[in-house]
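In this view, the complex is presented without one of its protein chains, the others remaining in place.
Residue numbering begins at 1 within each chain, and the chains themselves are lettered A, B and C in the order written.
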Amino acid sequence: MSSSPVPRRELKDKAVDLLLSDQFVLYLSIFYVLLLAPFLPMLVTPANLVNVLSNMWPLLIVAIGQTFVLAIGGIDLSQGAAIALTSVLGAVLITGAADPATFANTPIWGWLLTDAGGPLAGVDHGVVLAIAAMLVAAVVIGLINGMAVAMFAMPAFIVTLVAMMIFSAFALWLTQSGNVANLPDDFIRLGRGDIVSVYFGAKEEAKIARRAIYSLVTYPMVIAMCVALAAHMLLNRTVFGSQVLAIGMNRKAAEISGVRVRRIIIAVFVLSAVCAMIGGLLFAARLEAGRPTLGGGSFLLDVIGAAVIGGTSLFGGKAKVIWTFFGVMFYVIMASSLSAMNLSAFQIDMVKGGIILCAALLDVLRTRLKRERVR
Amino acid sequence: ANICFAFQDLETEFWVASHKAIVETLTEMGHSVIERNATEDVNRQLEQVRDCVAQGVDGIILIPQDGESAVTIVKEATSNDVPIVVFNRPPANNDNGVIVVADNAAIAETAAGFVLEQAIAAAPSDAKLHAVVIVGDLGDTNAIQRKKGFEAAVAKFPERFDVTEVASDWDAATALANLEAAVTAKPKIDAMFTSSDFLFPTIRSVLEPRGMWKKSGEEGHIPLAGLDGDATACKLIKEGYVDATGVQDLYFEAEASVNAIVKAIEAGETDPNEVIADPGFALTTANLAEREMDMWGCKLLAEGFLDN
Amino acid sequence: MTDLLSLQGLSKSWFGIPANRDVSFSVREASVLGIIGQNGAGKSTLMNMIGGVVKPTSGHMLWRGLPYEPAGAADATRIGIAFIHQELNLFTNLSVAENLYIDGFPRRMGLIDWKRINERSRQVLSRLSLDFDPSVEVGRLSPGERQLVEIARALHNEASLLIFDEPTTSLTPRETERLFATIENLKSQGCTIIYISHILSDVQRLCDDIVVLRDGELVSKGTITEFPIPLMIRSMIGRDMGGMFPPRSNQPQGATVLEARGLTQPGVIEDVDLTVHEGEILGLFGLMGAGRSELARVLFGLDKCAKGTISLKGRPLEGPVRAHIEAGMAFVTENRREEGLMMDASVAENLTLASLAAFGRGPFALIDRDRVAERTERMREELNIKASDIHSQPAKALSGGNQQKVVIGKWQLRDPDLFILDEPTRGVDVGAKYEIYSLIDQIAARGGGIMMISSELEELMGMADRIVVMNRGEIKGQVLRQDFDRERILALAFGEIAE
Partner (left out) sequence: MKRLVGFTLSHSTAVFFVLILLWFGVQAPQFLQPESLANIIKQSSFIGIAALGMTVVLITGGIDLSVGSVMFLAPLIAGMAMRSFGLPVEAGFVVAMVVGAGLGGLNAFFIVVLRVVPFIVTLASLFVFRGFGTWLTSSTQFDFPERMRTFGLSNVLGIPTPILVFAVTAVAIHIMLRHTGAGRQIYAFGNDREAARKAGLAVELIEARAYIISSVCAAISGFVMISQIGRLDVGFGQGREFDVIAAAVLGGASLFGGVGTALGAVAGATLIQTAKLGLVFTGVNLYMQPIILGTVIFAAMVADGIRGRRLRDKLARTIRPLGSS
């Protein structure tokens, strides 16, 4: 409209493009890191970046499950409980030994768990079988949530809140608060196993210190990337995904257009629980124990917060796996930077809240630009 | 040296006091401290310790969430050649790291035992007595240890006690509601044990309006014990409302931890292994005179901690 | 006579696309001004600017000769403008009375004076001869009733300028008459009215002056006597139109597509028998509340029915909506905003919603995007949907008529055997209506059966082969094309005669 010189206009257009693209949160993360790097040089050290990435994978998988539920306009608060329950279940099955002092009072003592460990301890492919059992448990949790939401038309919030209460209490009850350790190496490797490691440094060093070797490609990374890719295809490229989004946008219209609304809602909750279970598997593996308290505390707020910062709408119909990917990335980078700032423990929460708000404000700016954009 | 201090939360006086003691001692000695608060999330704690390792710290002091995660985190540190000291909560095995521990269960047993004995002494020899225990968050190992200690104390007097368990989730409001209900349900109480001293004000709010908040020796006094040894407990024991509290020697533990880590760093030792036990004790109305100043809460009290 | 309101060079752009360009005209006091134009011509946008809902990109307005720049709808209300929006703007969770007074409740001692509100609401409603309880929740009213409530809301404000944006789309002839009487009455009391409608005969009857918009621009204006209907049409669409209805290209063939026997749902419909043949357009007429939409919902499997059978092409139909769709049924509901469209989704996404499975490829049903692009683009051309880009423009940014076309297109992509159309041309301009009629005719010509529900008797008489008339949940009779007779059909609908 104005007669500004052409190159400037292009530059501005480019900036706007950047702001409006799907990768916005990625750019935001990069910008954030670059902004802080001069003050917090450790933020961009390879060691830290590797660490940030390793923190990202399990959270990403859980957040992807949540993204599907958010896409239909629901919310899944039971993911943490699903993690707790499935991790305990899997660990009980494969643990190599259990301390009677901790577990003798548990309802599973004697038949499922003995001092010689669980039924699958030392069994061939025991880890695989245990994971299968965890999967079944996750599916059951998802089915319960999904059926209650789809069949009884109950609000997802309350259904999954109740599920959270019940399943996490159930997990605690099963082990009477005990953490189940002594897991086989095959299992633990899932949480930290390196596939490709790199070392930056002088070649002639006789013995390379362990901490100078950076895990570049790890099992969690491979698993998370596979899940993310599959989820991306599923949500944004398949018929199923389109129907999920349609339900989120207008359930009535979807129903009248022949979308199997109930079935899809149930499927989405199952998906969410299964994703939670896979994420939980990685958590349990790297902590080397099944824990009834895993996924508690403010974990859920992290998961939902990451998805929402990515751009997924809580009201349904607007969700992309790639958004969640970048949202989670921003979240872990933020957490890492908060650590790096070395704030006192009393200030960290305030700064965290501030950063979340700033990110959201940028998003608002972006939406506004989108609306006013002259195409 | 550059020392990472990773703790699990700062929500009770005990942790705040430990935190203060450790950070101040290290700073005074001229070391720089990197603090990491895991806010009760083990995963976050593991990430934070990895983060510290990645930053290249010289040593780590850890207050873990529980024994199992402690093992993993200690391994994480030692395999990266960073010496580590575990404060207060013992790992499930003692193979690595310097471990400074107090036995929560044993201390709880002593403190609870003291009030149970008082209750027995005050009652006819065959009467069935009613004991109330306020339990912490069931997901917290300390809460479980303390519950176990109490149970062990009760087991010493077979057939003598009916026990009412009251959940608190480590939350004053929850404890208030539940305790009030428990007292209404069964108003005759012969002894009470709270898994943490921070709940004494809550207990008082429930008992006082019912005329059950009495000093030791007064008619209707309920023998009352807690655990932690904080300033409020000290004050209440001195006033006679509370009879005993289990004490961990916070200053001893803090000093031992700091010394151990500094020693390891200076010696260039990457995997020191040692268990330093804090025997702990119960401060009771009986030993108040001689042991008062062994309790961290009483020191704080003397410094005017509660006079704000 | 003085000018109440004058617009001077008003323009508005959405996403850089002009919806109104340099529109100037004046409204005389105590007159009825008709504004006509095709769907998307910019009528509603213009009214939204007058009503303070939308800010003009440029230009300005004068109210009684003074500059008028509303900051929001409240400003418009304050100076005496009442606005009946095209899309209903009622709060379905509140009662009728609350809807009438939502922007200013009469109070007693700080609290809402319910007695006064209910009384006054009843009075306002009775001006429209509505006798329902003002405390009833709007969500429970039929679309027609809602529209009347919307009108009542405008009336109770004693405004000096009333804007009616297609107020009769859900009204029966009788209610329309009543509304017109009310408008005449208001005019004689000195009120000024702007009336927008696609029913040109109504415009001709009611209005004193005419303004014609095309593509956002004012193309002509004048007094009503200068605008016979053919001229209106020519100014609107820029060309002549042969007639209102396309010639029917075929005669119904014998085979039965839909057969319903003895459908009964207590309290709703009673013993309904119905057949639709291949290539037949069956008109279903009745007054508001006659139960036509309910019958359609039962036929489509959306509502249950206690007794009776439905069969499509000889196969009995049971079970959920999905089975009905799969068997070849399609249903364009009367409430496109709530049941038809995903308002935030793009036109293309809306078009493919009912036939998504057909776009799946491979074991994971990956969507074949090329085919989606190709089919939706073809559908856009076929239906002449006016959208800048069907893949990015959301349905909510389409004009009402174009939204309706999207709903029809959604089903058209499935190529169904039986099309149930509930008020398919509601809010659609003459040109687009003609296109929809042609579309219906083509579907019939290809052998599809059509059941068309409409409250516009002319349209049914123009298109249908047979008209079935309902009254209070029952079928009162049917009239074949050669016997079509307005009086007789209306009499059946009012339940005055039965066969």
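The definition used in the following text is that a residue touches a chain if its C-beta (ideal position, glycine included) is under 8 Å from a C-beta of that chain, and two chains touch if they have at least 3 such contacts.
Computed from a prediction, not measured in an experiment: that's the story for all the values here.
One chain is not depicted; across the entire complex it touches A, B, C. The missing chain, though absent from the display, is touched by one residue of C:173, C:289, C:320 or C:360; that residue is C:289.
When the whole complex is considered, the residue among A:37, A:165 or A:369 that touches the unshown chain is A:165. The omitted chain makes contact with chain A at the following residues, 73, 75, 77, 148, 152-155, 157-159, 161-163, 165-166, 168-170, 172-173, 176, 297-298, 301, 304-305, 308-309, 314-315, 345-354, 356-357, 360-361, 363-364, 367-368. Take chain C: the residues that touch the chain left off the picture are 51-53, 72-77, 83, 85, 89-94, 98, 101-105, 107, 110-112, 114, 140, 142, 264, 266-271, 289-291, 294, 472-474. In the full complex, chain B touches the omitted chain through residues 10-13, 16, 135, 138, 164-167, 170-173, 176-178, 180-182, 184-185, 198, 201-202, 204-205, 208-209, 306, 308.
One rule holds for everything that comes next: only the chains that are shown with their structure count from here on.
If each chain is reduced to the centroid of its CA atoms, chain A and chain B end up 33 Å from each other. Chain A and chain C have CA centres that are 46 Å apart. Counting partner chains per residue, chain A shows two or more touched chains at no residue at all. By the touch criterion given at the top, residues 10, 19, 34-37, 39-44, 46-48, 50-51, 53-56, 66-69, 71-72, 79-82, 92, 138-141, 143-144 of chain B touch chain A in their complex.
The part of chain A that touches chain C in the complex is made up of residues 233-234, 237-240, 242-243, 245-246, 249-250, 252-260, 317-318, 373-375. Of all the residues in chain C, the ones that touch chain A in their complex are 15-16, 300, 302, 321-322, 325-326, 331, 333, 338-345, 349, 352-354, 356-357, 359-360, 364-367, 410.
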